[in-house]
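Okay, structure first, notes after.
Missing here is one protein chain; the remaining ones are kept as they sit in the complex.
Chains: A and B, in written order; residue numbering restarts at 1 for each.
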Amino acid sequence: MASAFELRRRNQLIIAAAVVAVMIALPLGIKDVYIQNILVLTVMYAALSQSWNILSGYCGQISLGHALYFGIGAYASTLLFVKFGIIPWFGMAAGGIFAAAIALIVGWPCFRLGGHYFTIATIVLAEIGLILFLNWSYAGEASGLQIPVSGDSWTTFTFLRSKLPYYYFALGLAAVVWLVTYFIEDSKWGYYWRAVRENTLAAQSLGVQVFRSKMAAAAVSAFFTAIGGSFYAQFVSYIDPDSVMVFQFSLLMALPAVIGGIGTLWGPAVGAAILIPLTELTRSYMGGGGKGFDLIFYGAVIMIIALARPEGLLSLVTRTRPAPP
Amino acid sequence: MLTAENISQILMSGLLMGLIYALIAAGLSLIFGLMDVVNFAHGEFLMTAMYATFGLVVVLSLDPLILSPIVAAIMFVVGAFCYRGIIVHAMRARTNVGMVQVFATFGLAIVIRGLAQFAFTPDYRSIPKSWLGGQTLSLFGVYMPAPQLAGALASLLAFGALWLLMKKTDFGRALEATREDAGAVGLVGIDRNRVFAMGWGLGAALVGLAGAILSIFYYIHPDVGGPFALIAYVTVALGGFGSVFGALAAGVIVGIVEAISATVLQPSMKAIGIYAVYLLVVFLRPRGLFGH
Partner (left out) sequence: MKTKITRREAGALVGGAVAGAFAPGLAQAQGKQIVIGGLYPLSGANAQIGVDAKHAYDTALDVINNKHDLDLPLAKTEGLPNLSGAKLAMTFADHQSDPQKGRAEAERLITQDKVVALIGTYQSAVANTASVAAERYSIPFLGADTSSPSLHRRGLKFFFRAAPHDEMFTQTMFDFFDDLKKKGKPVQSIALFYEDTIFGADSANVQRKLAGEKGIKVVADIKYRSNSPSLTAEVQQLKAANAQVLMPSSYTTDAILLMKTMAELGYKPPAILAQDAGFSEQTLFNAIGAQGEGVMTRSTFSLDLAQKKPSVGKVNELFKARSGKDLNDLTARQFTAAMIMADAINRSKTGEPQAIRDALAATDLPGDQTIMPWRRVKFDENGQNNDCTPVLLQRRGDKYVTVFPAEYAVADVVWS
């Protein structure tokens, strides 16, 4: 049993390496900046959705407020860069740590809530964050913050025309989050989280430290979401509360995992690879008429996938396997 | 500048708006209590009802107030149809049922918005003339806008009717029984799917009533549901999931807290007051005010 399990784990690593290799080579064949932009977003949402998946998929605590951590990451690095000249690489780390701290602080009361009460609490917390940023004059209120771009530079992580540096960073982030998930899956915490997800009471009686498990999952999840937020701020080089902290972002982080397969290693990546190009292409090629066709199409696809494949699209190609012992 | 008159005005406005919030939330709460489904298309149901009212006003030239039962009836059909066509499939999911329902209804919400934009264009509509529009009652210097007063009364009547329905009719007892144990009711000859479809119809009819009255004093637009839906979710959770009458109490609390925090905080931050009350309540009572 153990050896079959380890074999499967090794296969996962090989698949991952192959996928990353293909993704590294992909932009060499695709020169169109618009499509490169879609690739950046796809890989970014794969990373974000995987981060979300750690808390909501593996640990079963459904959050629809991850826009809070995304926004904190975006604002932390941008404020440090614009106001203090601290390069975004440090800002990114600071944003990640700060978001993790916030996740622990709000997690302390929130993790005593169950099910929908928890989910609504996450929505409400993200809305509070949005309103605070809209009224925080130091952070530019609604006018947001502009990241000065003088030229191509890895030090300040700004590039004029090229999307490739952003793409490779996002790919790296997605790979790291994937690896973290991969190792956690087979760790003590991974077992704890699944136990908490499947049956909180039973987990408790078996000696799983339920509360600490949830807190750990929230911190890891928030950390990587904030890194994604910092990345997005650098990528767009302009942020305002309405474009980084709205509810829509929370949904967009959850959707790929749900579409692909929630609580699975590959679900978020598969979901993002389908959903993000779909979102972008329907807007670009169906949205120009103002007739709402893009909305009808996009909504119908989400609805149909959710209904026809409740386990996620991943289940089309993999037989549902029991979780490792 | 807080005079007694000001304070009574703030409380009165909050109370009226709160009762309307409660009416909007009632359907959401009913559906949730019945089958544990959070309907993410609830705001779009409200929007559909408002467009239905607008369309009927244009075609029939009747007052929205007269049309409100017709709109509620139309929404009943829409709700029951949504259950039969969509939600019933979501209920069949064997894994992660909650997320499937959330995203099936979320997809539905986007589709309804797209359809509204297609059918009515994204232009802002409003009902220019109605019996109550622009009318207002003044009592000791406290203003009570007639449309909101009507909304508040409709809300109280709807909750009263709902109470009678739940306690005094066979359908209500079937509803209650299905809520308690959906599996066992099959054994005593109750068609679970039929009860669920009726529940969805009833939930949509309640929001239809709210939409008809709202359209007297609010603009109509494909995206109009969003802000109301968020308040409805918080209201339902604050009252306690599954408690329809908790939603009534919570709606009033939300309305009054909103009115007070717009005065105490900056108006642009008034929603924070509502959110803070929600968090405070669930931290102290993790199942809301009246949840079980």
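By our rule, a contact is a pair of C-beta atoms (placed from the backbone, for glycine too) under 8 Å apart; a residue touches a chain by one contact, two chains touch by 3 or more.
All values reported here derive from a predicted model rather than from experimental measurement.
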Ask   = Of A:Glu185, A:Asp294 or A:Glu311, which residue touches the hidden chain?
value = A:Asp294
Query = Which of B:His42, B:Arg179 or B:His221 touches the chain that is not shown?
reply = B:His221
Query = Of B:Met35, B:Val195 or B:Ala271, which sits in contact with the chain we cannot see?
reply = B:Ala271
Chain B residues touching the omitted chain (full complex) = 1, 6, 9-10, 13-14, 17, 21, 114, 117, 121-126, 128-129, 133-134, 136, 138, 143, 145-148, 217-219, 221-223, 226-228, 231, 258-259, 262-263, 266-271
Key: In chain A, positions touching the absent partner   = 15, 18-19, 22-23, 26, 30, 32-35, 37-39, 131, 134-135, 141-144, 146, 149, 160-161, 232, 235-238, 240, 242-243, 266, 269-270, 273-274, 277, 280-281, 283-285, 287-290, 292, 294-295, 317-318
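The rule is simple: only the chains that are shown with their structure count from here on.
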Task = Round to the nearest whole Å and give the separation of the Cα centres of chain A and chain B.
result = 32
In the complex with chain B, residue positions of chain A that touch it = 62, 109, 112-117, 120-121, 123-125, 127-128, 131-132, 134-135, 247, 251, 254-255, 258-259, 262-263, 290-304, 306-307, 310-311
Message = Using the touch definition from the top, list the residues of chain B that touch chain A in their complex.
response = 32, 38, 86, 89-90, 92-100, 102-104, 106-118, 122, 222, 230, 233-234, 237, 241, 266, 268-269, 271-272, 275-276, 278-279, 282-283, 286-288
